[in-house]
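Every protein chain but one is kept in place in this view of the complex.
Now for chain A:
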Amino acid sequence: MSFSPLATPTGFLLPSVHSAPPFFTQQPHPGTNATVQDHWITLILGYARHRKLFVLRVEDAEATDSEWLEVFRNERINRKLLPSYLFSILATMVSKNVAIYEPPGQTRSVLLYWRLPEEWAEVLHQWAISTGQLNTILTFYEITDPPIPSPLSNIPVTLLRKAIAILAKTGRSQLITIADGEGVRLFQGTGK
């Protein structure tokens, strides 16, 4: 018996560790636990990027209609990730700054940083340049739900705000209050 990588129906390549039965149990040895959780974190972020998922909740370990099903369950070896273990993985992710609790003030749901806010800022800036939307006022809706799908489609507003704030630091964005909410104006910027 040996453990091998496996492609899922959605085209994601599960790492070989996913076919190892003990992968689904929280490890009592601190060193081992750190190693195994690192594998989980890599897997979760990789899958989130693949499916463009931004939110992960403790409940995703149990829900049978969860988008995470093929990651949190392995029917072939009859193992599943327990909510208590996912809870602990989420805490580790937040401590490593690859996720934040969202909404803040609770610890059962996170916003995933498979791209850091700094990276999203550059993605946003590049998108505005390539689509010729510099210097015009854009509503958040126009960014999160553009007519032509973009890398920013469905980006949570929390993350978008952070990206805009980062661009503002280098004079590349300006937050604007408009009639029906908020908007942003993006600029070429100087230095970069």
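In the analysis below, a residue touches a chain if its C-beta (ideal position, glycine included) is under 8 Å from a C-beta of that chain, and two chains touch if they have at least 3 such contacts; residues count from 1.
Basically, contacts and distances are computed from a predicted model.
Between the listed names "Probable electron transfer flavoprotein subunit beta", "D-2-hydroxyglutarate dehydrogenase, mitochondrial", "Cleavage and polyadenylation specificity factor subunit 3-II" or "EAP30/Vps36 family-domain-containing protein", the UniProt record for the complex's undisplayed chain reads "EAP30/Vps36 family-domain-containing protein".
Of A:Gln27, A:Ser109, A:Gln133 or A:Thr158, it is A:Gln27 that touches the chain left out of the display. Although one chain is not drawn, the whole complex shows that of A:Lys80, A:Arg161 or A:Arg185 it is A:Lys80 that touches it. Interface with the hidden chain, as seen from chain A, comprises residues 1-5, 16-17, 20-25, 27-29, 31-32, 35-36, 78-80.
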